[in-house]
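Got a structure here, written out as structure tokens. Questions coming.
A single protein chain has been removed from this complex, and every other one stays in its place.
== subunit A ==
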Amino acid sequence: MEYKVEAHRIMSISLGKIYNSRVQRGGIKLHKNLLVSLVLRSARQVYLSDYYAGVCLNAQHIEAKEWELMDADREKLIPASERHVGAEDGRASRLQEKDGDSLDPSDVAVTSPVSPAISETQCGSSDCETDADAAVTEGDSRQPPKDHACSHRKRSAEETGVSETPVKRTKVTPNAIVANNEIEEGEEMDTSNVSNLITIFGSGFSGLLSKDSAKSESETDDSDSGSGQICCEQMLKNLNPWTTAIVAF
């Protein structure tokens, strides 16, 4: 559990650094921002890989195409109901089946080796909260998973997620760009993706925290979104104040 909190904390810290770099004297430091984005990606993979590998009971079917958080076309997540301890391989193949062409092979690489490492699952309200948090962080979950596996999965998740996954670039889709008039364009110091990352995370977190927040774009049923919202609010209140700081922008 702690690692999930730690991963989330590291993500928050990283976003804060990326934001601060924009107002630093001397302009955005490409090297530092690249390193921060790598840490962000690692933390995110750990955080989310646990979610995907989690054993959750969920009636809803949600499809996930990619892991790219910045993708503005909100994807549906893998249905929690499909994630069962005994069905890891099945899940892996199911991942490939659904929208196989749009799934990164790395997604499968991350999830499937993780699952055999699961020996038991834990289920509790705290798990529910963090999974809900993960779900909402992804930006488009409707269902907070009810179960997820225990902490030893962290190592395997990290090993596979971090070592195998190829570079998860900070992809930017045009319609996700919110406010980047102050970003230099063109050949010179092309750092627009950094700012977009902030805006996207910002909207994600603000969606997280505001009561009347939209579920992400359309295509969703609202069934458990309310409870998911409350869960993650409770979770976030205990977390690093950076999350609220980022939302303020």
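By definition in this document, a contact is a pair of C-beta atoms (placed from the backbone, for glycine too) under 8 Å apart; a residue touches a chain by one contact, two chains touch by 3 or more; residues count from 1.
Note that contacts and distances are computed from a predicted model.
S.K.: If you look up the hidden chain in UniProt, what protein name do you find among "Coatomer subunit gamma", "Serine/threonine-protein phosphatase 2A 55 kDa regulatory subunit B", "Myotubularin-related protein 6" or "S-type anion channel SLAH3"?
M.R.: The chain we cannot see is, by its UniProt record, "Serine/threonine-protein phosphatase 2A 55 kDa regulatory subunit B".
S.K.: Mind listing the subunit A residues that contact the chain we can't see here?
M.R.: Residues 6-7, 10, 13, 17, 25-27, 29-32, 34-35, 38-39, 42-43, 46, 158-159, 162-163, 167, 169-172, 182, 184, 187-193 of subunit A touch the chain that is not shown.
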